[in-house]
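For reference, the structure is listed below as structure tokens.
Only a single protein chain was left out; the remaining protein chains are all shown in position.
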Amino acid sequence: MDLSVINPILLIAALMSAATPILLAATGELVVERAGVLNLGVEGMMILGAICGFAIAVETGSPLTGFLAAAAGGALLSLLFALLTQVALANQVASGLALTLFGLGLSALLGQGYVGVKPPRMPDINFGFLTDIPITGPILFSHDPVLYFGLLLVAAVWATLKFTRVGLILRAVGENHDAAHALGYKVVRIRTLAIMFGGACAGMGGAYISLIRVPQWTEGMTAGVGWIALALVVFASWKPWRVLLGAYLFGGITQLQLNLQGAGVAIPVEYLAMSPYIITIVVLVILSADKSAAPGSLGRTFHASH
Amino acid sequence: MKLTTLLASAAVALGLAGGAYADGHEKTKVGFVFVGPIGDGGWTYEHNKGRLAVEEALGDAVETVYVENVAEGPDSERVMTQMALDGADLIFTTSFGYMDPTINIAKKFPDVKFEHATGYKRADNVSTYSARFYEGRAIQGHIAGKMTKSNIIGYIGSYPIPEVIRGINSAFIHAQKVNPDVEFRIVWAYTWFDPAKEADAAKVLIEQGADVVLQHTDSTAPQAAAQEAGNVVTFGQASDMGQYAPFPRVSSIIDDWAPYYIARTKAVMDGTWESTDTWDGIGPGMVGIGEISDAVPADVKEEALAMKAAIADGSYHPFTGPLKKQDGSDWLADGEVADDGTLAGMNFYVEGLTGEIPQ
Partner (left out) sequence: MIWLEKRPQPSRFFAYVTPLLAVLATFLFGGLLFAALGKDPVQSIVTIFWEPLFGEFAFYYRPQLLIKGAPLVLIAIGLSLGFKAGIWNIGAEGQYIMGALFGAGMGLAFYPAESVLIFPAMVLAGAFGGWIWAMIPALLKVRFGTNEILVSLMLVYVAEQFLASMSLGLLKNPEGFGFPGSRNLQQYDSAHNAEIIAGSGMHWGVVAALIAVIFAYVLLARHRLGFAVRVTGEAPRAARFAGVNPSRLILFCLGTSGMLAGLAGLFEVAGPAGQVSIDFNVGYGFTAIIVAFLGRLHPVGIVLAGLLMALTYIGGDIAQSQLGLPAAAIQVFQGMLLFFLLALDLFTNYRLRFGRAETV
């Protein structure tokens, strides 16, 4: 056992990258849930984004176009969910699960020709001399553009929800759709837009895995990340900065357990592998003193003539 | 026009009947039960390539069918039964977890031949087959030991099962032989399939100083991580992963099931099929060694190819004594060669490896 081989700076830099797919997807889902909609189809939207992004990046040679396509793909799939839950008033939990099933199948069909293909690489942003600053350089200035986009997204969602009229309306719809409707807000339209935003974010999260983290296409490659993202939103009690905290915590523990293994720490591996999940539960219990509740209308179906 | 078409097809039919269908039997039907999707780019992908090779080699004389994503347990029994009911003559079941289901179903269909990959239970109509991937690991170990500068070699394992442990031991023995200072750092992913986790594991190993990363998982994630790091050597696993050649991927172990699948299908066709236990390696071509790229120094490449030839013709066995177990106890005396039973159930590290096998 040799703990000195673990470099905390590289660990932090690595966890930032590892957490980005979860962060993107969870931030999107947060907006959806703040609008009062529970979309359990995150995994399906992520995997569809992963293949859309991958395929378009390979065809056009531009990872950036790939990410845009991933966002479009995720949003398109989420539109199906919006149709089901907002127009056909179907149960949200079941619709979300069905969406995941559908997305997994569809992505596999679309991806048949892309197994074993190497996608174009997205370069890290060149910060010049900033990258060479000790400690802060590798942590803050050594990443790809999408990672920074993820951070900006959290900030933007936070500011929008907190300070803008759009955010106020969104929260109003999520807290009490009947009251919002009485005030003249178009509940269905607002929720549909929120759902599509969530789909776009999830799609980009998926593409981050297929284009940057791994990068390759294989069926089912998101391997459950969407579920973690869903859990994180609850963990964060629907607050954007806590999503960031949660994503980094989760990514960090995963990184740490791999690091500990590499360093030969004599803790049974399976218990290390469990640790991110157990620690998430423990943190949740600790945070439970905070009684900020879920959006009031979360998961409930809205119909105007109530 | 119509008449000629008719005649032509009749001629084709007759021609075939004269060959493979001498016994009046229709096409030989071969079923494949896959544990993952054929698009997994690894294990199932390679088995499916074997299936396609059967179709290509034997043409109209065979019909192949497959079902992918079949869970081990009752689902696999149902799929096998269904193939047998639909008239399959030969069924390949390509995951260790299909072992008991295969035996169960084979009992119900004594006239259908079954081939189970990686298991150890056989019957009159059940053969087993597996590949000696550890032979390829020996060559990788040799190249890895020669190429490492930091003397730290990272190894990504899936689960601590004999197959994976055998590979670690084989690679380590041969790395240590050419580089006594070499050290293995092993990370267990505890998953068969999670490319993102494999990427993380590879990055962690590289951060901890590894400049060679061996993988017993099927995604190209470690290749990409190595390429980004710039100075890290990797080897392709399951498929060639040639898109990362010549560097970081300097060679690879390729699962090549095609020769075996073709041979066994032919055996069913001409009635010579018998229950056997096949454990083939580099020699018969079940384990392929991907091209060793120019990133490897010429002398090392030559040594590696010599070792490959020696293993192929049987003059060298990767587990040849003197070898000790990790706890220092004797395992193989000088010149003694490991028996297949010990290798098949290998659950110990050889001397020099650090850390414990998770239990």
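Order as written gives the chain letters A and B; numbering starts at 1 within each chain.
We adopt the following convention: a residue touches a chain if its C-beta (ideal position, glycine included) is under 8 Å from a C-beta of that chain, and two chains touch if they have at least 3 such contacts.
None of these values were measured; they are calculated from a predicted model.
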Residue of B:Glu46, B:Glu68, B:Asp211 or B:Asp240 in touch with the missing chain, whole complex considered: B:Glu68
Sole residue of A:Val42, A:Leu80 or A:Ala194 that reaches the chain not shown, by the stated touch rule: A:Leu80
Touch criterion as defined above, residue of A:Ala90, A:Leu140, A:Ile169 or A:Leu193 at the omitted chain: A:Ala90
Hidden partner chain, residues of chain B it touches: 31, 35, 37-38, 65-75, 77-79, 81-83, 85-86, 96-97, 100, 104, 120, 159-162, 190, 192, 341, 344-347, 358-359
Missing-chain contacts mapped onto chain A: 80, 83-84, 88-91, 93-95, 97-99, 101-109, 112, 219, 224, 227, 230-231, 234-235, 268, 270-271, 273-274, 277-278, 280-281, 284-285, 288, 291, 294, 303-306
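Basically, only the chains that are shown with their structure count from here on.
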Distance from the mean Cα position of chain B to that of chain A, given in whole angstrom: 35
Complex contacts: residues of chain A adjacent to chain B: 5-7, 10-11, 14, 18, 21, 108, 111-112, 115-118, 209, 213-225, 254-255, 258-259, 261-264, 266, 268-270, 273
Touching residues on chain B, where the partner in the complex is chain A: 36-37, 39-42, 45, 154, 160, 185-188, 190-191, 193-201, 203-205, 207-209, 219-221, 224, 239, 243-244, 354-356, 358-359
